[in-house]
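Complex shown without one protein chain; remaining protein chains in place.
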Amino acid sequence: MAAVDTDTPRDAATAQESIFRRNLHSFAANRLALGSAIVVLLFILMAVFAPLVAPHDPAETDLFRRLQPPAWMPGGEWSYLLGCDALGRDILSRIIYGARISIFIGAAVVLVATTIGIIAGLAAGYLRGWVDTVISRVVDILLGFPYLIFAIGLMAMMGPGLINIILALVYKEWVIPCRVVRGETLATRELEYVEAARALGAPGRHIMLREILPNILSPVIVVSTIRMAHVIILEASLSFLGLGVQPPTASWGAMVADGRAFILQAWWVSTFPGVAILLLVLAINVASQGLRDAFDPRFHE
Amino acid sequence: MNMQNDDTLLQVQGLRTVFETRAGTVCAVDGVDVAVRRGECLGVVGESGSGKSVTFGSVMGLVRRPGRIDAGRILFEGRDLRALTPRQMRAIRGRDIAMTMQDALTALNPALTVGEQLAEVLEAHDEELPRGRAARRRAIRDRAVEMLGLVGIPSPGTRLRQYPHEFSGGMRQRIMIAIALASKPKLLIADEPTTALDVTIQAQVLELISDIRAELGMSVVLITHDLGVVAEHCDRVMVMYAGQVVEQGPTAEVIGQPKHPYTKGLLGSIPRLALRGEKIHPIEGQVPELIDLPAQCRFYSRCRERGVECLQSIAMQDAGPGRQARCIRLNPETVS
Partner (left out) sequence: MSLARLIERLLQLVPVLLGVSVIVFVMITLTPGDPVEIMIGDQVVTPELEAAMRHDLGLDRPVHERFFVFLGNAVQGDFGESFYHRRPVIDVIAERLPATIELSLVALLIALATAIPLGVLAAIKRNSVLDRLATVGSLLGVSLPGFWFGILLLMLFAVHLQLLPVSGRIGFSSEIEPITHFLLIDTLLRGRPDAFLDALSHIVLPAITLGLPMTAILMRVTRTSMLEVMRQDYVTFAEAKGLARHRVLFRHALKNALIPTVSVAAIETGSLLGGNMIVETVFGWPGLGRLVVESIFVRNYPLVQAAVLFYAVTYVMLNFVADILYTVLNPRVKL
């Protein structure tokens, strides 16, 4: 093995960095993954600049435009490209604003959960002992709940609302990065350069954050991108059941639910928000698979 | 090199096996000629990556994508195996030519009992089995018990129902040999049969192969790292390097008086008498990448005797009766 690379912690860090850069290149070489990453980026831009992009106010109702069909169908208008919902609101504008909810919740949940997961996982994997026992027990117990049911139970308890959705999902989500980090930490803590740092008397916090964390970051990044897709579907599912963000705030899941009553006469009300979810989630999944192939050598075939 | 006569069981001519990789075409076996006579034991030595396993994998028709046989003839009892249909080839595999692999732990299926794995070879190849279902099953069982007994497994009747992980390493190796020999093949290709074993068990397993060879009159190709094994068990030896045969001849002569610098390197600088358990010593430097090789002696970069004349493609040179080596210096006339 390339023992030269890991002689000192500094060398290890630079080696890590160059591997990171090479992985980034190999990711960029994967056209499908790169294209998907661009789609994700476009969704993010759309969400951020929603007021500039959206043709209409997403909350503006217009009873004369109730269930107006998409532009290309008879009765449609080009200024209301994807048609209108039961209250005459512009579906496209609501989809654009809905991206804010999906992406914000997805990003917030994954970010908070990954941070908690990293801290808990590092502590469990590096400190071992009772810390590990306690954290692993909690993880086991949380894994005992089906995800959606756990979230539904929490939402029932806490009531609807943006912060509550994030909390309800984070309570279980952190378990996933935590397990990854714990496993990687267990494997990494025995490596030479970590032992060298320990022998030199570096404090535990330093070893965990400076020596171990940079080395296990790749799998954590890969896992969190994949999780982002899951969280977006979960949020949409909660909203669909009426346990998510409350109206009139536009959210994709709730829009699909709204259209359910009109599947006989107005297919577009449910269909388009679902297409948005599918596109975003699919793009994240493809991009994260590309990331995984590029960053995690274990998945190379 | 015309050895095609009744005595020859297997004759490989100009075999070329390549693997398509992203980096280019890797020529793992490049123009290999081999002959195996009836009843003889041929030793094949070389470092890992020298092409010895791929050569005999090609003979078995077991080269998988991205690998393929690019050129050459593989004559078994005069029939060209490359011209056979997959079905005809399957009839030869396991019946006429059998193989054992390096590690029996991975070669035996963990999810099937030893008995099942033995029975299926008989099922596939034994034409003498009775027709009736019950009689057939009994005959297969009897043969399986007999085979396990032959390789020295105690109480074979009960052991048939056990899974591979329930046996010791040496026992597993014996079971693999029993499976390979179940249909009394004419040629056994033993790929590193002792590498995975303890020294004490190594000797037993080799002894077993030798005994059965004598008993069945079959030929054996012994692929190995261990020169001691070759010295003790093989009639002839073939040394491979970087996809080519670099030296071949009767064992005693090749070991006693190696002609090729690579063989000399393998044997160490001083010829030894006691080779027992001798592993191949690493020679300084590395085997060249087998992609886009320049037209020169493949051993050039590591050779102690190299000269300018080595910077051309080197053919096999005669080196005494029944001996050949791929070194230009053996034949000074061709040195320009």
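First chain written, first letter: the chains are A and B, and each begins at residue 1.
Here is the rule we use: a residue touches a chain if its C-beta (ideal position, glycine included) is under 8 Å from a C-beta of that chain, and two chains touch if they have at least 3 such contacts.
On a predicted model such as this, the values are computed, not experimentally measured, just so you know.
Participant: Out of B:L9, B:V44, B:I69 or B:I179, which residue would touch the omitted chain in the full complex?
Facilitator: In the full complex, the listed residue that touches the missing chain is B:I179.
Participant: Using the touch definition up top, pick the residue from A:G83, A:G117, A:P177 or A:G259 that touches the left-out chain.
Facilitator: Of all options in A:G83, A:G117, A:P177 or A:G259, contact with the hidden chain holds for A:G259.
Participant: Decide which residue listed in B:A28, B:V121, B:L267 or B:I283 touches the omitted chain of the complex.
Facilitator: B:V121
Participant: For the chain that's not shown, point to the residue among A:I135, A:V175, A:V194 or A:I277 touching it.
Facilitator: A:I277
Participant: I need the residue numbers on subunit A that touch the omitted chain, in ascending order.
Facilitator: 137-138, 140-150, 152-157, 159, 229, 233, 236-237, 240-243, 253, 256-257, 259-260, 263-264, 267, 270-271, 273-274, 277-278, 281-282, 285-286, 289, 301
Participant: Which subunit B residues would touch the chain omitted from the figure, given the whole complex?
Facilitator: Per the touch rule, subunit B residues meeting the hidden chain are 60, 62, 86, 90-95, 98-99, 101-103, 106-112, 120-121, 124-125, 163, 165, 176, 179-180.
Keep in mind that, in the parts below, only the chains that are shown with their structure count from here on.
Participant: In angstrom, rounded to a whole number, how far apart do the mean CA points of subunit A and subunit B lie?
Facilitator: Centres of subunit A and subunit B (C-alpha means) sit 53 Å apart.
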